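In what follows, a structure is listed as structure tokens, so that the remarks can point back to it.
One protein chain is absent from this view; the other protein chains keep their places.
After this line comes chain A, so read on.
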Amino acid sequence: MVDSCFRCGAELGAPPALCASCGAVQPFRADLSLYAVAGLPETYDLDVQTLRTQVLALQKGLHPDRFANAEPAARRYSLEWSTRLNEALAILRDPLRRADYLLQRQGVDALDERVKVADPELLMTQMTYRERLEDLAAARDLSGMEALRQEVDTAVTGVVQRLRGLLGVLPCVEPEAAGAALRELQFLDKLLGEIDRSEEHLQNA
């Protein structure tokens, strides 16, 4: 399906936000996925640098300042497009949120608060990580924290690798396994945040 400019009828590119012929900003399309808004194919394995370059270029063309003197509708469209582009960058650049987004698109909410985590090994590992961090913080051991961070980073890389495999073909045919991997990533992500906080706390003390 090819979209055409609402004003001049010329064919629109991807995303169908600005007309290359007449320059008109097009009515916002709430039905488009974050990928489509960024003009990228829907894949988990995406290059964050490409995403950023692409979104920044689009942001430039659609920046509300450029339409400050335009008709109210065009002003509104440009604001809607650029708000959505911000969202696309924030979500798609993050391996955790990107996986969550793709799974949600196929109706799987793996991080829903009603989901029970039934993997005792995972819980044990996470509990042990947190206890180690607590002990390191109490001992004011910054280099120990760095070592822990590297260990957790390696674990994150492993899980993202698994997600790449599971989400390599979409829609994912093993949503259970992908959901479990996503939850593991969520725990690791929280842990990394806690390591940051503890380090900052030590450095500022």
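Simple rule for what comes next: contacts are C-beta pairs under 8 Å (C-beta built on N, C-alpha and C of every residue); 3 or more make two chains touch, one makes a residue touch a chain; residues count from 1.
Simple rule for what comes next: contacts and distances are computed from a predicted model.
Going by its UniProt record, the hidden chain of the complex is named "Iron-sulfur cluster assembly scaffold protein IscU" among "Caffeine dehydrogenase subunit gamma", "Competence protein ComFC", "Iron-sulfur cluster assembly scaffold protein IscU" or "Taurine transport system ATP-binding protein". Within the whole complex, the absent chain has one touching residue among A:Cys5, A:Ala110, A:Val152 or A:Leu167, and that is A:Ala110.
Touching the chain that is not shown, out of A:Glu131, A:Glu151, A:Glu174 or A:Asp196: A:Glu131 (per the contact rule at the top). Touch with the hidden chain on the side of chain A covers residues 110-117, 120, 122-124, 126-127, 130-131, 134, 183, 186-191, 194.
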